[in-house]
Structures are given as structure tokens and as C-alpha cells.
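Every protein chain of the complex appears in place save one, which is left out.
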Amino acid sequence: MSEPISISVAGVKKSFRAFQALHGVSAEFEAGRMHGIIGPEGSGKTTLLRIVLGLMRPDEGSISYREGGRDISFADLRPKISYMPQTQSLYPDLSVDEHLEFFRDLYGIAPPDYKRKREELLEVARLAEFVRRPAGQLSGGMYKKLGLICALLRSPRVMILDEPTTGVDPISRRELWTLLYRLLDEHILILATTAYMDEAERCSKVHLFEAGLLLASGEPRTLLQEQKARSFDELFLRRAALGGP
Amino acid sequence: MNDETVVEARDLVVRYGDFTAVDRVTFTVGRGEIFGFLGANGAGKTTTIRVLCGVLPPTEGRVRVAGTGYEDGENAIKAKVGYMSQKFTLYNDLTVKENLDFIASLRKLDAAYYAKRRQEILELISFKKGLGAFVHELSGGTKQQVSLAAALLHDPEVVFLDEPTAGVTPAGRERFWALIRRVAESGKTVFVTTHYMDEAEQCGRIALMREGKLVAMDSPAGLKAAAFPEQVFEFEPIEELSFSRMTAFQNHEAFAFFEPYGHRFHAAAANAEAWRHWRPELEKTFRIRTIAPSLEDVFIRMVEDRP
Partner (left out) sequence: MNFVWSRAAAMARKEWFHIRRDPFTMSLALVMPLVMVVIYGVAIDFNVKNVKLAVSDSDQTQASRRLIDTFSSSGYFRVRRDFSPGQALDDLVAERARAALIIPPQFEKNLWSGRTAEAQVLLDGADNSTVVPVSQYVNTIQTLASERIAGADMRPPYDLRTRFLFNPELNSRWFIIPGVVVVIMAILSIFLTAMTVAREWENGSMELLLSTPVEPIEIIVGKALPYASLGALAVVFVYIIARAAFGVPFRGHLWVFGLGCLIFLLTYLAQGLFISIASKQQTLAMQLSMLTGMMPSVILSGFVFPIASMPKFFWYFTMLLPARWFMVISRHCFLEGSSFLELAVPFAALSLSCLAMTALAAHKFKRTLE
């Protein structure tokens, strides 16, 4: 029924006035894996995600989307993508339940499916007792979890997350990752940027960005062995010491 | 470390309507200490800091900061402390000098003192860009360093740093913590909150809050010993684990604790007998080695209220 989706990016360049955010990036996001996009701020991670999501057009280069080996257009893919932006993007005056109902209607989810999904997600995210609280009064961790469960309300084939765990306490961070890990068994393509290097290790493939360039891609363990580093923290610290900012 | 108490909170209570944000919190912090303040989002950390900064009188309890308190007048505490948060720090459209000038005039600093102090502070943070640089031209890490300089301008005895490194790169975070250590060595008390557990490791003492209450307070080593009297192991899966297998291990009877840590897991055995029984079986799936627990493990075990 649902074939795995993969995305590849070829030679993508993007500038904002004088600032070049991406200097010709090519990357493969294979189906059914969790891809971690890591790098310092301003390295072009968010811009890449927005281009993949069709929210921005690249100046040069192309993005291709494939479903079970067939090329598909972005318009075909759009209904299958869920996205969680980095910036706060929920409505502070709407409660948890009102958010869920709003996205239910936007995604056109049938009532029985919705009922099941809602309970399941609220349970995993441990938000069940806060359904009446407005989003503006949720703590940072709860807010991010609400954003994620809104995105997961329908079953996406592709999940794109921009810094889902920034400013979140360790426990909420684990809960967010638990929500994501569940998706992997359903062979969903996940793209996530993160500033936490231990989270990078949890991805099945990492893509290291710096200053608009893709430095390396690969399985975290292999990559660390190649670079002779014990952790990604160490790797980035070493690069910074070599002549970073 | 000096024995002199600089910050003291006794039976501190803060209520907003019928919601108790801070519930009978008591602690003291000494001079030159780096005191880490941890807890889940919404546990009452920021509220406590507001009280200690002199901007929010507590509902109940007593606060003494650098020898003064709310009973000594509205602005008594504010004059003795510096505060910096990740949210509002500096004006982006002003230069570094204009920002510092502005803060100096708010604090009514004497012109000669301000000129001397500014020089000292900029040397302390080893700020190399010119004073005329606009704040929006600075990188996230440098911006935070300048914010800290601004908080230290009036030579406060205590500085409160509320998530100072959120969103800063690993290298930027490391430089910031080197700076924090230097500030503490110069005799200032540093009170810091963070969500990065590797940063918390660098604190002298840590207080852990949950739902407005203080659940633990000790050195990182002391906390680890208290939270994990048993041996902790690192499990490195030989092959990638599926989510359902991982969940199965989390609920496995061999473990009292089994949490993902990067692509590895940190685990503690339920009891010696179960451990002896299961270990050979588990070694087929994982490479196992003994480790010291991380603060993240401590945090999860102490703050999370698993039924």
C-alpha cells in the first residue's frame, strides 16, 4: 500500500541577498531511516529543510522525490509530509485539544482514527492531563511535544523536524525521541536537525554541515571511526579549534 | 572553596493564584561556587531565580542574597546581583558599546569606574571585535559572552544565568563554560540553569527540582552515588535495534533502568540474581561494559516519576 519514500538533493545552492546559505549541497536521504542533520547555527540546516519541503526554491540544483523507486512530484508527496518547524508555530491561545482538532480537520482524519491516534499520542507524550491548557501556558518541553503530536496525528510517510529538542529538558527530550523512534519501525523517512550531539548518535545516518557545505554523511559509528573521534561533540570541537569562528 | 554564604533561601514558597510554583525550597550557596540548578521545564527554576534576583517577592519564606533581602528595600537585592538569560540579552540594532553604555546608565555607574570596569570585563571574556560592532554581527556564542559581560558590569557578587547556552554550538558552549569558571575563580557566585547535562557536570554543586520541590542537592559525584547505588553498564548494540525490541528491553525484568544514550544504552540491573541469569543472553545482542552513570541518567532517575 505505502511504498517507502526517499529524497535526494543534488547541487543545491541558495542565497539570501549577500549571504550564501547553501554552497551546492548534494545528499541522499534513503527511505525508512532517521537522518540527523547536524552542524553549528548558520550552517544552512534550516534552509535545506525548507527547500526539501517546497517552502523555498533553490537558486540552483534540484530535489527529487521517489516512492518505491518511482519518481514522484512534490505535489504528490505534499499530503504525505509532516513538518515541525524550529520556531514556535502553534497558537498560544488555543488549547492542546483545540490544536489536535484543528489539525485533524486540516488533515481530514476520520473520527474513529482520530480518537485512537489522539489517545495513543497523548499517552506517549504524557500530555493527557493538559488537554485543556492553552499552548502559550505549556512549558518548553510540553510545547515541543504538542508540536510533534500534531505532526504525527495523521500517519506521515516523511517526517521533517527542525531542532525538535532545543531548550527542552532531558526527560521531555527522551519522550520526543521515543515518539520518533516508534516511527522507524513503520519505515518512515525522518529528517531531523539537532544541536545535541548525543542525539546525532541515535540517528541511523548523520549529515554533518558547516558553513553551507555538507562535510560528510554516513552511519554515526563509521563516521566517528573515520574521523577518529569518540563523539560528535569532540569532532566539532576539534574542527572549531582548527580554525572555526 | 570559601565557607561564606552568599545566597540563602529558607522555606521559599511562591504561589500564583492556587498554583504553587515553588514549594518550601531551602538551600544555601557559598562564595565562588558554581551552583547548577536543574529540573524539567516548568519545575519552578525560573521562578526561584526571579525571587533570588529581587524581582519577585516570595509568597512565604526568607531570602538573603549577598547580605541583603527584600526587607532592605525594593532594589536592595537587584543592586547586588547580575542576571542573564537566553531570551532577552542585548539589543541587536545597537553596537556593543551602546549596549554596555545603556546598561551602565541604568545602573548609574560612575563614568571613571565604568570605563575601567568595561576594560576589565572585555579582557575577561577576551572580546576581540571592536566596541563599535553591532550585536547582530556577532555569533551566538560571542553574543552570550557579551551578555555575560553586561551582567557583570556593576561588579555584582552573584550572577544568575538562566539557560545561557541554549542553541549555542558545542565549541561556543565550551568557551562559555571556561568563562564561567574564570568568573567563579574571581570570587563571584555563579548560579546557572541548563538543559545540557555535560555542562551540569562542571558545576560544584547541583540542585534538582521537580514540581516546585527540591528533590536532591549535592555534587555531581554525590548525586550519582545517591541515584545509582548499583553498578551502571553501557550497552552497545551489535546491530541496530528496532523500536519494538528496544521497548522490550526497557521493560525487561533484568533491568531497573535502561535508557538510550546516543546509539548506546545505559542500564542498571534490577538485582544481582537477575543480572547473573540474563547477562550471557544479553551479551549476544550487546557489547557490555561498566561505566560511571552520567548526570543525564541521574536526572532521569530522580526527576522522572515512573509509576
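Descriptive notes on the structure:
Going by the order they are written in, the chains are A and B; count residues from 1 in each one.
One rule holds in what follows: a residue touches a chain if its C-beta (ideal position, glycine included) is under 8 Å from a C-beta of that chain, and two chains touch if they have at least 3 such contacts.
Fair warning: this is a prediction, and the values are worked out from it, not measured in the lab.
The chain not shown here is in contact, across the full complex, with A.
Touch with the chain that is not drawn comes from one residue among A:S64, A:Q88 or A:Q137, which is A:Q88. Interface note for the absent chain: among A:L53, A:V168, A:L224 or A:L237, the touching residue is A:L53. Here the missing chain is touched by one residue of A:D105, A:E186 or A:E226, and it is A:D105.
By the touch definition given at the top, chain A reaches the unshown chain through residues 50, 53-57, 78-79, 81-85, 87-94, 98, 101-103, 105-108, 160.
Throughout what follows, only the chains that are shown with their structure count from here on.
Residues 39-43, 86, 139-141, 163, 166-172, 174, 195-198, 240, 242-244, 246, 259-264, 296, 299-300, 303-304 of chain B touch chain A in their complex.
Residues 40-42, 138-142, 163, 166-174, 177, 181-182, 184-185, 195-202, 204, 220-221, 231-233, 236-237, 240-241, 244-245 of chain A touch chain B in their complex.
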